[in-house]
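Of the protein chains in this complex, all but one are displayed in their positions.
This part shows subunit A:
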Amino acid sequence: MRIDSLRLARSILIAVGVLGIALGAVVLVMKQDLPAIVSVALWMLGAIILHDAVISPIVFVIGVLARRAGRRISTGVLAIVQGAIVVGCLLMLLIVPEIYAKTLGTANDTVLPFDYAARLGFLWLGMIVLTAIVVVLYLRLSRPRAAQSA
């Protein structure tokens, strides 16, 4: 019974999904010409390559380095620092295109009104301070517990 309903659900999901993909393809073909469609495909390919061949290996190497450092630093502190770096890089990923787009000029002064490069700098400073505070708090809170369990 459960296996049957599972199989039914899978069939429906996959069928609906294939229809959705086909609908998207039809809409794309209807609304865009061939060069535009080719460039969409190239962008999709580029996104996959960028993620799989650039971002992933960088994250992997950071992971290896952090893991090696982890032989000397407590895992908790390492996790906090790693987390902060990840969040900082994530924000940088979103802010850097804004900095670039602003250099090209915007439609008017209300688009990209801030100095995003300065804000990114302050953000990193803030992240460093915040991370230091969290690490200190973590060490203070975890030390008594570790001492008890030792």
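FYI, contacts are C-beta pairs under 8 Å (C-beta built on N, C-alpha and C of every residue); 3 or more make two chains touch, one makes a residue touch a chain; residues count from 1.
Here is the rule we use: contacts and distances are computed from a predicted model.
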> Any idea which of "Molybdopterin-binding protein", "ABC-2 type transport system permease protein", "Archease domain-containing protein" or "Response regulator" UniProt assigns to the chain that's been left out?
Replying inline: "Molybdopterin-binding protein"
>> Touching the hidden chain in the complete assembly: which of A:Val27, A:Val54 or A:Ile133 does that?
In response: A:Val27
>> Even though one chain is hidden, which residues of subunit A still touch it in the full complex?
In response: 3, 6, 9-14, 16-25, 27-28, 31-32, 35-37, 39-40, 43-45, 47-48, 50-52, 55-56, 59-60, 63-64, 66-68, 71-76, 79-80, 82-83, 86-87, 90-91, 93-95, 97-98, 101, 104, 106-114, 116, 119-120, 123, 142-143, 146-147, 149-150
